[in-house]
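My questions will all concern the structure given below.
The complex is shown incomplete by one protein chain, all other protein chains being positioned as in the whole.
Right after this comes chain A.
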Amino acid sequence: MAGFLLRRLVNYVVLALVATFLAFTLASATFDPIGVLQQRNPPPPAASIEAKKRDLHLDQPIPQRFVTWMGGVVQGDFGRTITDRPITDELGRRIGVSLRLFLLGITIGILFGVLLGVVSAIRQYKFSDYFATLFSFILLSTPVFVLGTLLKMGAQGINDSIGSNVLIFVGETTPGFQGNWFEHLGDRLQHLVIPTLAIALGQIAYYSRYQRSSMLDVLGSDFLRTAQAKGLTRRKALFKHGLRTALIPMATLFAFGFGLLVVGGTFTERIFGWFGMGDWLVTGISAQDTNITATVTLFVAVCVLFSGWLADVLYAALDPRIRVN
C-alpha cells in the first residue's frame, strides 16, 4: 500500500518537473522581453540592453536557463521578474489569495453538488430532478467569465435595491480599511461571497451530474436491497451503503476538478480583481515574463498532481479492492 502510493508520488513529481520544463521552454522560446525595451522612445543605450539581457540570462541556451532557475527554486528562490522584483516575495501572498478562493469554492461545490446529485437520483424523473438537470445543463454551458459578469450585474442590482454596498465584487479587501479584527473579517466576507458563488455554482452543476448517474447505478444494485432486507431503514441503507459506494468513482473527479479549477480560477480572479496566481499568469504572459509564467505553471502542476495523488489515497481508502492489488 505504502509502496503503491510512493510509486504514484514519484510518477507525479516527474510529471510536474516535465510540465514545468515544457512551460519554461515554450515561454523562453516565444517571449521577447527585450522587444518591449527596444521599442521605448527614446531608445535605451545598447549597453543597458546588453545588461538587461545578461540579467535575464538571455545569453544562455534555454536548458541552461532552466537549470539555473530550477536550482534557485530548490533553494526557495523563484528568480526575479522582468522589472527586477523577487518573485518569492509576492508568491506566498498570491498563493494565499488563490487557495482561499478555490478551497472555499470547491468545498461548497462538492458538498452541494453531491447533495443535489443524490437527491436527483433518489427522486428520479420527479420535478426536482428535471429542475436540477436543467439548472446544471445551463450552468455547464455558461463559461465562468459570463457567469462571473452576470453575478456582478446581479450583485449590483441587489446593492441598488437595498441602497447600500453589501456585496462587494472588486478586490479581496477594501483598501485602507480601518477597524477591529471582527470588522476586518466582515469586510473580507463581503468580498468573498460573489467570487465564491461564481466558482461554486459551476462546480455544483458539474459534480451533481456525475453524482446522479453514479448514484443511479448504485440504486439498482443488489447489496442495497439486501441492506434493506436485513432491517436497515431506507435512509440508512442509502447513506451508509449507497452513497459510500457511489462516492468511489467521484474521488478521481474531485481531484481533477480541483486541477481544472486552478486554471479556471484565472477568469474568476481577473473578473473580480483578486491578485492571485491566475491573475499573475495573465500578467506574466502579457509582460512576456518567463519566470512568472514558469512559477505559476509549477504551482498549477503541483496542485493538479497533489490532488491526483490525493485521489489515489482516497480511492485506496474507499475501495478495498485497490488495496489488495
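Simple rule for what comes next: a contact is a pair of C-beta atoms (placed from the backbone, for glycine too) under 8 Å apart; a residue touches a chain by one contact, two chains touch by 3 or more; residues count from 1.
Everything that follows uses one rule, which is that contacts and distances are computed from a predicted model.
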item	value
Per UniProt record, name of the chain withheld from view ["ABC transporter ATP-binding protein", "NADH-quinone oxidoreductase subunit L", "Oligopeptide transport system permease protein OppC" or "Pimeloyl-ACP methyl ester carboxylesterase"]	"Oligopeptide transport system permease protein OppC"
Listed residues A:Q60, A:S128, A:T149 or A:S221, member touching the removed chain	A:T149
Residue of A:A27, A:L56 or A:L116 in touch with the missing chain, whole complex considered	A:A27
On chain A, residues whose C-beta touches the chain left out of the figure	15-16, 18-19, 22-23, 26-27, 30-32, 125, 137-138, 140-143, 145-146, 149-150, 152-153, 156, 213, 216-217, 256, 259-260, 263, 266-267, 270-271, 281-282, 285-286, 288, 293, 297, 300-301, 304-305
